[in-house]
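One protein chain is absent from this view; the other protein chains keep their places.
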Amino acid sequence: MSESVLNSNDRTFKYSATNGIQHEEPLLFEHAHEAPESIHLPGVEGDIPDALAVFSRKIPANIPGLSEPETVRHFVRLSQWNHGIETGFYPLGSCTMKYNPRVNETVARLPGLAHIHPDQPEDTVQGALELLYEVQEWLGEISGLPHVTLQPAAGAHGELAGLMMIRACLDARGEAERRTVLVPDSAHGTNPASAALCGMHTVELKSGADGRIDLDVLKANLNDGTAALMMTNPNTAGAFETDIKEICQLVHDAGGLVYGDGANLNALVGLARPGDMGIDCLHINVHKTFATPHGGGGPGAGPVAVNDTLAAFLPVPRIVKESDNYRLDSTSDASIGSILSTIGQSGVYMRANAYISAFGRQSLHKIAEDAVLNANYILHRLKDVYHVPFEGVCKHECLLTDEIQNKHGVKTLDIAKRLIDLGFHPMTVYFPLIVHGAMLIEPTETESRETLDSFCDAMLEIAAQCEAGNTDALHEAPVKPFRRRLDETQAARKPVLVWPQ
Amino acid sequence: MTIPANLKYTKDHEWVRIDGDIATFGITDHAQEALGDIVFVELPDIDRELEAGEAYAVVESVKAVSDVYSPVAGAVVEVNEELEGEPEKVNTDAFGGGWIAKVKISGDATVELMTDDEYNTFLEE
Partner (left out) sequence: MRFLPHTDSDRTAMLETMGLSHIDALFADIPDEFHLQRGQLDMAEALSEAGIVRKFTKASEKNRNATNTRYFLGGGTYNHFVPAVVDYVVSRGEFLTAYTPYQPEISQGTLQALFEFQTMISRLTGMDVSNASMYEAGTATAEAALMARRVSRKKRVVIAGSVNPRYRSVTTNYLSRLDGECVEVDMGCFGTDLDRVIDAIDGQTACVIVQYPDFYGSVYDLAPLREACDANRCLMVVAFSDVSAFALIESPGAMGADIAVGSGQSLGIPMAFGGPHLGLFTCKQKYLRQMPGRVCGLTKDADGKRGFVLTLSTREQHIRREKATSNICTNQGLMCTAAATYMTLMGDAGLATVARHSAVALQSLVSQLPAHVTAIDGAHYNETILSFDDHVARQRFLGAAQANDIFAGIPLEQLDSSAENRHLLVTTTEMIEEADINDYLVALEVAK
């Protein structure tokens, strides 16, 4: 390589952008040739019994079947059309897209953990139960709510489990008329949906001018029908609910319980505990705070941690330890029962256990410290050119809006799509609903200062383009990825969800 | 935006046209514009008895969903089945081909109805 190349002041790599080699790839149903000889499989050869043959499938399912090299190439090409956390920055607010350590994948695939059946004898799965029990106890310690169920399969499922417990607790107190769940207007949509599924109804609390719960609004809505307040802390605007102690006290005094949506636990882990603040029940998004991969939408896990008030109502089975022996216990009169047909998303918890093990007692708080540091750093660098709806420090995510760019006809969606051309996954857009044109940015703790700076530079460049009236590129963005803006209206008007035969 | 004079309007941006004992319902041009591209209209069952102010249909765009309320009381006698295949008619012809349902009026109960002028003033406020 020549000296001049080495010394060149080439700024091509300012942003990674998206100029990779990408292949068009048909649907596998469109691959032209007939399915090759099928994969060689083990097992017992022979004819099926006559009694079963009566029910033989008459028309084949028409699953195409490709050879192994074609299958690999097909899915590898598809993978190359995706942006993942391993590919680049992924600052989706409220989603905690942090690096997913590779060793967690390795250990979760050990044969004694991946290839075991949930109903094989308990004395043959002691190692798996031990790891699950350990993570169960750790989650209790981290949340300050010592009794934990690992059964809920995702955050929303945890919400349902938690509300079922709250309802059961109120019923046991003889207060079956308490069926109202108070939900701030900044809440995740799963909160009201979970309440409805639990046979309760929601009353929406209008947030105060600072984006936080307004104590007067809360007081005005507390009454004999109040079952619970569902709150997220830090809230979805990225702000800590500083009145948390008084909020919990007010709800408890009114006879209700406090449900914590733990989606934002990444801001607090190792530094402060929801249980200490008065929260009775908290679900934890393991796929957020504890770095298990999101997998393009799942799987997740939504364990629920509760205090003594709710412990008797936890779902069954529970993982219990007796001397050095672990077992699943399904005996509980007060339990809300089972909410999943297996013990839970065990493989997800194996990864979470490995993740927590890597930090340990000494370092767990560094997760929250760096996550909050990074979010505030971004906020600081962008606050002069983007509108900041709520003053003050943020926690693990910062909230901006498109108010300033609106004057140039540029909306949040345009900014988001332009970020794609510059090599970044957009932030969460149009959520929370309490501000117009929301942009919720959550960098997480696993991003370097270099990445944070390049993202901020990109955001500043977009703002500068707006100011310069150079907005066409923003409206047309993205132009670089494999596909440009997609027609969601057509998709919804004439839904095509399967490829025709 | 034109607001036809021969219709009555509600604060929820529905319109109603009354011909004898038959009332025809739809949503206003303002409502369709606020919702954006309509992708689906959930129509009521024929013969369903509606109270004035009852939600009888749902209009959906890609990212929003809105209940539609009955301005008068009555039984559903006809629905605009063309919307099943072409929901965009609500966008292109809100006061005409985008009608949603016809009801045989029973009783005098109505929600508060406005004239075209009153609705225009309401929109401006």
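Residue numbering begins at 1 within each chain, and the chains themselves are lettered A and B in the order written.
The rule we apply is simple: a contact is a pair of C-beta atoms (placed from the backbone, for glycine too) under 8 Å apart; a residue touches a chain by one contact, two chains touch by 3 or more.
The structure presented is a predicted model; accordingly, all values stated were derived computationally and were not measured.
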Candidate in contact with the missing chain, chosen from A:Ile284, A:Ile339 or A:Met439: A:Ile339
Contact with the hidden chain (one of A:Arg173, A:Lys206, A:Lys219 or A:Lys245): A:Lys245
Contacts of chain B with the absent chain, listed as residue ranges: 39-40, 42, 60-65
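Methods note: only the chains that are shown with their structure count from here on.
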Inter-chain centre distance, chain A versus chain B - centres from mean C-alpha coordinates, in Å: 39
Chain B contact footprint on chain A (complex, rising order): 430, 488-489, 492-493
Contact footprint of chain A on chain B as seen in their complex: 37, 39-40, 60-63, 87-88
